[in-house]
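Missing here: one protein chain of the complex. Every other protein chain is in place.
Chain IDs A, B and C follow the sequence of writing; residue 1 opens each chain.
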Amino acid sequence: MKQIPEYIRVPASMGSLQTSLAFVRFCLASQGIGEARLREVELAMEEILVNIFRYAYAGRNGEVEIACRLEGGGRALVEVADRGIPFDPLSHQDPDLRAGIEERKIGGLGVFFVKQLVPDVRYRREGERNILTLPIEADPML
Amino acid sequence: MKQIPEYIRVPASMGSLQTSLAFVRFCLASQGIGEARLREVELAMEEILVNIFRYAYAGRNGEVEIACRLEGGGRALVEVADRGIPFDPLSHQDPDLRAGIEERKIGGLGVFFVKQLVPDVRYRREGERNILTLPIEADPML
Amino acid sequence: MEITVKKEGSASVVSVKGRIDALTAGEFEKGLAALMAGGDYALVVDFKGLEYISSAGLRSILSTAKQLKAKGGEMIFAGLQGPVKDVFKISGFGSIFKIFDTEEEALRQV
Partner (left out) sequence: MEITVKKEGSASVVSVKGRIDALTAGEFEKGLAALMAGGDYALVVDFKGLEYISSAGLRSILSTAKQLKAKGGEMIFAGLQGPVKDVFKISGFGSIFKIFDTEEEALRQV
């Protein structure tokens, strides 16, 4: 079985997106997780990371740490940590999905996607860090 | 133009290989460096990284930092740093390429490949760190 | 991401290949803005070749659609593949936009 690194640490900036997504993809693929689920997790991860890049450090430089632990049985645990302002995405309000084009508010879909695609996502604040934990199973959600 | 992260930091273990190579590939591809040169740099980077994973920390845990700076004009600078034992690959002796199968020593090709593929590679020890600098131009060496 | 545009009668067909993510959504939105600036208010967006879209892409779509609506124009969609269709579904975009299986069907309705 292929080993995977325990984590990757990158600057909290848009340039880190591809590398971070590739890291998570390698990790999950090594667990035999299939393409359909990989794409869903990739989407959830993009939303989480882009939010950290945009909002967590409020314009200052910062870093993101992504850990990927194999749990056996085709399951894995992805953890995303930053040292930005405290933010619990789970307490963020869902967008109104039924509003028409004119009434519909722009934005608010990123956090919502994460919850839809990884329903068991957990948040905790530990010292100075925001930590999101994403338990990943092999089956696609959608 | 696509931004790239300034660096990536990963554990000094085999599991970090794919992610690290993907990072360097994204960075150089964003400079318009073509597939032929990308493959050569990938080979040089594999050799450098695998050596750090194997030898630098002598069995203890450690990290590798890889930085990629765009220099403009299709050129980039890749830097690889570790906090392992001091090792200057440029002072390592080249293998005897003409020895036959029985006489030929196993090993010693990794460092040699790096020098062939990135002739301008530089080494410096800075405090506790080994730093390799690889200036990358668009044209393939071979 | 690769965008191509062609005129079909009074409509413009925008075909997008590859990925619309946080890195490419800006370019996609600029392409749509350029069409609006040129007076094209009837847009058929063909996503046959689109593999991936994230919320950044939906943001570009909604922002453009609001502007089109204000000008009496419209943006309709064709050719959504599996993952893109899923994203339209969970975001509600599948019900606030008109979506057709093929570009040809979309053009008949525009």
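Methods note: contacts are C-beta pairs under 8 Å (C-beta built on N, C-alpha and C of every residue); 3 or more make two chains touch, one makes a residue touch a chain.
Because the structure is predicted, anything quoted here is derived from the model rather than measured.
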For the chain not depicted, the shown chains it touches: B
Chain not shown: contacting residue from B:Glu6, B:Glu46, B:Glu63 or B:Asp82: B:Glu46
Positions on chain B where the hidden chain makes contact: 14, 17-18, 36, 39-40, 42-43, 46-47, 50, 95, 97-102, 104, 106-107, 109-110, 112-113, 116, 142
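Simple rule for what comes next: only the chains that are shown with their structure count from here on.
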Of all other chains, the one whose Cα centre sits farthest from chain C: B
Rounded Å distance between chain A and chain C, as computed from the means of their C-alpha atoms: 26
Between chain B and chain A, distance of the C-alpha-averaged centres to the nearest whole Å: 30
Between chain B and chain C, centroid-to-centroid distance (C-alpha), Å: 43
Multi-partner residues of chain C (each touching 2 or more other chains): 23
Overlap residues in chain A, where contacts from two or more other chains coincide: 14, 18
